[in-house]
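Excluded from the complex is one protein chain; the other protein chains are retained at their positions.
Every chain is named by a letter (A, B and C) in the order it is written, and numbering of its residues begins at 1.
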Amino acid sequence: MTVPAPLTGVVPPVCTPLTPDREVDVPSLVRLVDHLVAGGVDALFVLGSSSEAAYLTDAQRRRVVESVVGHVGGQLPVLAGVIDMTTPRVLDHVRAVTAAGAEAVVATAPFYARTHPAEIARHFRLLAAGSPVPVLAYDIPAAVHTKLPADVVLELAEEGAVAGLKDSSGDLAAFRAVVTGARTNPALSGFSVLTGSELLVDSALALGAHGAVPGLANVDPAGYVRLDRLCRAGDADRARAEQERLCALFGLTGVGAPSRMGAGSSALGAFKAALHLRGVIACPATAEPQIPLSEAEVERIGKYLAVAGLL
Amino acid sequence: MTVPAPLTGVVPPVCTPLTPDREVDVPSLVRLVDHLVAGGVDALFVLGSSSEAAYLTDAQRRRVVESVVGHVGGQLPVLAGVIDMTTPRVLDHVRAVTAAGAEAVVATAPFYARTHPAEIARHFRLLAAGSPVPVLAYDIPAAVHTKLPADVVLELAEEGAVAGLKDSSGDLAAFRAVVTGARTNPALSGFSVLTGSELLVDSALALGAHGAVPGLANVDPAGYVRLDRLCRAGDADRARAEQERLCALFGLTGVGAPSRMGAGSSALGAFKAALHLRGVIACPATAEPQIPLSEAEVERIGKYLAVAGLL
Amino acid sequence: MTVPAPLTGVVPPVCTPLTPDREVDVPSLVRLVDHLVAGGVDALFVLGSSSEAAYLTDAQRRRVVESVVGHVGGQLPVLAGVIDMTTPRVLDHVRAVTAAGAEAVVATAPFYARTHPAEIARHFRLLAAGSPVPVLAYDIPAAVHTKLPADVVLELAEEGAVAGLKDSSGDLAAFRAVVTGARTNPALSGFSVLTGSELLVDSALALGAHGAVPGLANVDPAGYVRLDRLCRAGDADRARAEQERLCALFGLTGVGAPSRMGAGSSALGAFKAALHLRGVIACPATAEPQIPLSEAEVERIGKYLAVAGLL
Partner (left out) sequence: MTVPAPLTGVVPPVCTPLTPDREVDVPSLVRLVDHLVAGGVDALFVLGSSSEAAYLTDAQRRRVVESVVGHVGGQLPVLAGVIDMTTPRVLDHVRAVTAAGAEAVVATAPFYARTHPAEIARHFRLLAAGSPVPVLAYDIPAAVHTKLPADVVLELAEEGAVAGLKDSSGDLAAFRAVVTGARTNPALSGFSVLTGSELLVDSALALGAHGAVPGLANVDPAGYVRLDRLCRAGDADRARAEQERLCALFGLTGVGAPSRMGAGSSALGAFKAALHLRGVIACPATAEPQIPLSEAEVERIGKYLAVAGLL
């Protein structure tokens, strides 16, 4: 199966369920995929940040891609993250995930190393040259500590080095520059512009984005699919109401006490606790060294689910 | 061979020579090790930031450790970096480098993932539990975007979870808190406190550090060994003069134009260009996607070497 | 005249024209006000960041408020910035601008001093207690280096300490939290939520913002007023087209070479060059120590105006 160009709709970054001893829980992963497919999503993105890719060993990453690709069996496109520090290491992941069946790869700018826009561009050109499948650029400054400049993204798009953008920068104005730049350039008619923000899907679609990659769609895939369809139908009022319901639900990511844990532990722990409470996955454990949510915090997550009509 | 506790003196982070097609150049690596040993260094640190560890594939990393450990044959302790994003991935590197013969490992705080001091501490505790050799903490905020708090380092030291600190933070006041905290605690008499700053080795030793891990020692190992010996002999005036000579030489790291490349490309490219000009390594190539120095820039590096009496 | 609650529509942050020797050019300022009023704007905001308030002496600030208030003569509400480091200094400005006739004041979080959310809240409470007119909070992390947390803003709103928010953070998701929080709380029906982003006015209005404070409205007030009216009429397609025309025009702020000047010099210089080219102000000079645009850069600004139909 090839990835549509452009890719549209809801593409959840699939959480990676773990067993209590922190191995990939394949039966739960398969159930999670079924839950997302049942919700109506348009494609799957494994090994993203919400998938805890940064915490998975190479063997675990391979296991995830093989399990999901095998289970999906071509019903939906499967994109895979290839998150690592620099070009040579990312290319190793490209080989691994495409061997396991991924139909596109999603790569960030280099990190750990101090980098320069010229090096970011060179990185993506080399990835394109070495990848048998399309490469999407993943803009996530909170993780990599640089922002992909809109003009670099558009230049790489025009060269054919990147097939799309997944924007998790939170900077909607810069995102708009890519959306408008792509739309007004006939050579980029197949370029995919996707927002990673759970809270602004309606805004992003209204200004011309093709789709969304919301971590919260693990918890409520049907909600995001509904939101996407309302936006496409031009029903701005109901879209806004649905988005606001999802914004309220997103509050569950802030339940973990900032005095005890990082924002990542809180958000990823919340997604998994919610999936566990909804009966989708067997165990809410997150990977080490993340701090687990307390029982009281998990209870509060249950309340968010109840308010959103998800329990 | 075991690593002394504390480890003292000059411990260069060994550059990783590459062939023109970006494979590890083992003959050059071996010559570089000989050059460092001839300069009088006290131990070797492979797979650090100056070794381009962030750019090396797992196979290349293994090759480096095996080559250096095999060549050194127990004459000197060999420490190896295990640089990766989170605990499970770092533990994979711990297994690989210790299987290849590394006598200690050097690990950073988690990166890419947003992290919390409690998660940093948990990370090091889990590494200690999973490592057959001592773990040194590597404080490098420019790469990982968090600072290891002095009190966390001292607490981990007291628990025996970390055996030393390599400080590349540039924050000498915070470094001093660890040095003094370790010196005044009898339980920490074997804890190693090492500075990663090329420019402040005399200051760090004067306030009680045990040694230094200067990237520039690749280029002038004898100079740093001389500096270390002068400091230990209490000859402050000659130590300062030697340090200032090395500070001037360090100017070669700024030769690469900031309009064309990142500070990493400039510094690592300069170390390798200098080693090439001095006849130690066969090819000055740096790993992708770093931007190479121009011919004019390499010429300027030659002038720095000439002024320092190294050509 | 009192400020409507909520304040809606287009509220340009009025540029401060200067003479060649850097005094306030009152005749040009008055012409600029006429130009804005003719464009249909709903209120005026003097002494904001786009007004170069950070560069104006206390005497110049007073001159600006007196001139604008005197000229407007109650036709439109006039808000004034009171930008300074901490509470006691801001209160001095509150006294000065209200004595000169400002009908509301706009204050940032403390800066220069390292601050804490509890201190930010205390700051606004003390300002409210000391101000004879309503206080709007100005969220501008690029200048003050902290972000006003949405929950703090809403708490201050509920206490009556702040009457509105001007958001120049670029973080539309956090802005949405304030918009939705205010809309769903009957006690906050008069609270004004305004975006400072030139590039996302349509998005902000669509999610419920009351109005916009766009620096670029100095150059094209009629365009922003048209955009505002289209959004209110629910004409999403034409609103988006108008917004995109303004986004293209905004490109003029990037004309100044980043190798020669800061982003502020480039943007403020561009607004003034455009106003000069359009015949509104007599001299395009910006305050010291900003670097002026070159002749070639001013020519490029003329091209942006021509494309936008403004010459």
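As a convention for this text, contacts are C-beta pairs under 8 Å (C-beta built on N, C-alpha and C of every residue); 3 or more make two chains touch, one makes a residue touch a chain.
Since the model is a prediction, treat every value here as computed from it, not as a measurement.
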Discussion item. Quick check: which displayed chains does the absent chain contact?
Written reply: B, C
Worksheet item: Looking at C:Ser51, C:Gln243 or C:Gln290, which makes contact with the chain not pictured?
Response: C:Gln290
Worksheet item: Looking at B:Ala222, B:Cys247 or B:Ala263, which makes contact with the chain not pictured?
Response: B:Cys247
Discussion item. If the hidden chain were put back, which residues of subunit C would touch it?
Written reply: 22, 54-58, 60, 83, 85-89, 92, 110-116, 118-120, 122-123, 126, 142-145, 258, 260-265, 287-291
Worksheet item: Tell me, which residues in subunit B touch the chain that this view leaves out?
Response: 170-173, 176-177, 180, 197, 199-200, 202-203, 206-208, 234, 236, 240, 244, 247
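Just so we're on the same page, only the chains that are shown with their structure count from here on.
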Worksheet item: Chain by chain, through touching neighbours only, how many steps does the shortest route from subunit B to subunit C take?
Response: 2
Worksheet, complete the sentence: For the copies subunit A and subunit C, the interface residues, called same if over half of the numbers are used by both and different if under half, are same
Worksheet item: So what angle, to the nearest 5 degrees, turns subunit A so that its CA atoms land on those of subunit B?
Response: 180
Worksheet item: Using the average of all C-alpha atoms in each chain as its centre, how far is it in Å between subunit B and subunit C?
Response: 49
